[in-house]
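Apart from one protein chain that is not included, each protein chain of the complex appears where it belongs.
Going by the order they are written in, the chains are A and B; count residues from 1 in each one.
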Amino acid sequence: MNLIREIWQSIVRRDPLSTDKGKSELVFFNVWLHVHPAKVKKENLRFKHTFYLGFITFFLFVILLTTGIALMCYYRPFPPQAYQDMKDLQFVVFMGPFLRAMHRWAAHGMVICVFLHMCRVFYTGSYKKPRQFNWVIGVFLLLLTLSLSFTGYLLPWDQLAYWAITVGTNIGSYAPIVGGQLRELLLGGHSVGEAALLRFYVLHVAVLPTLIILLTIVHFWRVRKDGGLSRPVWKLKPNKTETLVTIGAPLEIAPLKTGPASKDKTYGLMEVVTGKPIFETVTPEEEEDAVFSYPYAFFREAIALMVTVTGIMAISLFFHAPLEELANPAKTPNPAKAPWYFLGLQELVSHSALLGGVVAPALMVIALLAIPYFDRNPSRRPSDRKWALWLFSIFVVANLVLIVVGTFFRGPGWALIPPWVHVVAGAE
Amino acid sequence: MNRRAFLNWGTAGLVALCAGVGVSLGAVLRFLVPSVFYEPPQSLKIGNPADFPFGAPTFLADEKIFVFRDRDKGFAVASAVCTHLGCTVGYLQSDQRFHCPCHGSVFGANGAVQHGPAPRALNWFEVTLTRDGQLRVDKDKVVPSNYRLMV
Partner (left out) sequence: MRSRLPQIFFALSTLALVLIVLAVWQASTPSWKTYQRNFLQLEAQGEPSAVTKAAVLATPPEIHQVMLTGLQRVDRCTTCHLGVDDPTMKNAPEPFRYHAGLGPHIPSRFGCTICHGGQGLATEKDAAHGKVDFWQTPLLTRDYIRASCGRCHKEGDVPGVPELTEGRHLFETQGCRGCHKLNGVGGSIGPDLTEEGANRRSPEWLEHHFIAPNAVSAGSPMPNFHFTSEQARALTYYMLSLTNEEMGTYYSSVRLIPSPEYGRQLFVEKNCIVCHAIGGIGAKSGPDLLGVTKQHSPEWLDEQLVNPDLVYPGSSMPEYDLETNARKALVAFMTSATPQDAQEILSGKGHTLTPEDAAIEAGKRDFARFGCAGCHGTELQGGLPNPNAQGGEVPSLLHVSDDYTKDEILAVIRNGRAPPLDKASGPTPPLYMPSWKNLLSEEDIHHIVDFLWSKQQKSKESW
């Protein structure tokens, strides 16, 4: 018994969880958990502040990684075999349809959640100083998520995949000067073919996941270093503007004070670096608000995880991932549509190639990246930033409307047809 | 709610969670076990008895088997996989022995090791006649070297 206890002690190395010290050490001593502080503010954990969208996105990514690795065991990225492997997953592999559906729906879910998470961060003004650059990282994570979904779209090698990628990459080729070459580089040819499938596969299973993991680490680390989650807007102090001061941020309010490091302490390094301890300056009221991460934060995160997993499982149980005919370069379906998140752009391209292929996407990305630097208003309170909220809402609604129109209201020949009107496709 | 109830619900939840994770792990393990094999099946029809000549064995490269047909004793099927490290052995009609190209193992006409590092004799597989009159070899059923199918 003693040996077992000794082994356990050697693994966890902390006091019992019934003590405050134990609760803190659970966080400090654990490489996976110590991205959290030992204590968090209770109000920050409220569902209506973040909707746990960041966590849900992350958990969806974890689902995608695990199901994706499982699916790789049955997938060969060469044209006829790739499609046959999809059929095998559908018909002979145990739980094949279920895992494929989970991967598919989690991928769509991740695109949606990344976008919603971005909206939440904007509406709560959480991108403001000192978090500007973390917003920029977030925008890159959004782009990577879209790229991952887009590259994965081709892999089943059916008609849906083939033509969505053909249309999608052609939208990109409208970019001036480099567009055409970029498309050829991505496809490894002039049209979607064997080379494109292999390249998309490499991007999908190796390059993009690695990048997204690296950026996610930085994203999380910066949230932690910026003092955890932002304060909910309802907890903002009425008269003061933002007073949060954190390590790493230029100290404009309190000038750097590098007092002589105490001779008898070894942890003074932090003071030398910043002159400040690694947490926000807090008022006594806020101090009361703080609770231990264990169990308050961890339990809630666990529940967010389980809601995500059960949700995806429930959907996958009843709705299988679509699979159409084998890709046929000679036969274009009518209408041929890009993946749904690019349908807004395709809708614009149908009116003006320059607008949808170049201006709109470029402006969107640049505008998103510039938001934290362009928005000089220091206040996070909604009443102080009506203009910003209006502008962003218009951007969101315009995007949604275009996507909805492109997805549901466009029939054969890209004609405007409401989804409730059934169109019989004409004989060839 | 008191601490005790908190722990009870939590513990029950944890038990359900562990069960769920257990089932999932089992399911993933089963997922990884192939339901179909893209290789010659273990039990397969090799054709009509009349297709095989008397005397020198017929080597079926895909299936890695030798089919022996003897005028008096009938059919026998030997594995062409060396019992040492899995190379494919060849049969020399001149000395009536199996020779492994990898490490020089030599097997007698009955499959027994005569020379070299092979630890065991070559396998002989069961061969039967199907209802439509074809020979069926079952590589999952190893038989003694004196097994013969009379047709």
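Everything that follows uses one rule, which is that a contact is a pair of C-beta atoms (placed from the backbone, for glycine too) under 8 Å apart; a residue touches a chain by one contact, two chains touch by 3 or more.
Just so we're clear, the structure is a prediction, and the values are computed from it rather than from any experiment.
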Touching residue (missing chain; options A:Phe55, A:Tyr74 or A:Phe98): A:Phe98
So which of A:Thr310, A:Ser350 or A:Asn377 would be touching the chain we can't see? A:Thr310
Which residue from B:Gly20, B:Gly74 or B:Gly108 sits in contact with the chain not drawn here? B:Gly20
Where subunit B meets the left-out chain, the residues are 1, 5-10, 12-14, 16-17, 19-20, 23-24, 26-27, 35-36, 38, 45, 130-132
Since one chain isn't shown, list which residues of subunit A touch it in the complete complex. 80, 84, 87-88, 90-92, 94-98, 158-159, 296, 299-300, 302-303, 306-307, 309-310, 313-314, 316-317, 323-325, 426-428
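Basically, only the chains that are shown with their structure count from here on.
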Distance-wise, how many Å sit between the C-alpha centres of subunit A and subunit B, to the nearest whole number? 49
Under the stated contact criterion, what part of subunit B meets subunit A in this complex? 17, 27-28, 30-36
Residues on subunit A engaged by subunit B in the complex (per definition of touch): 70, 73, 88, 92-96, 99, 306
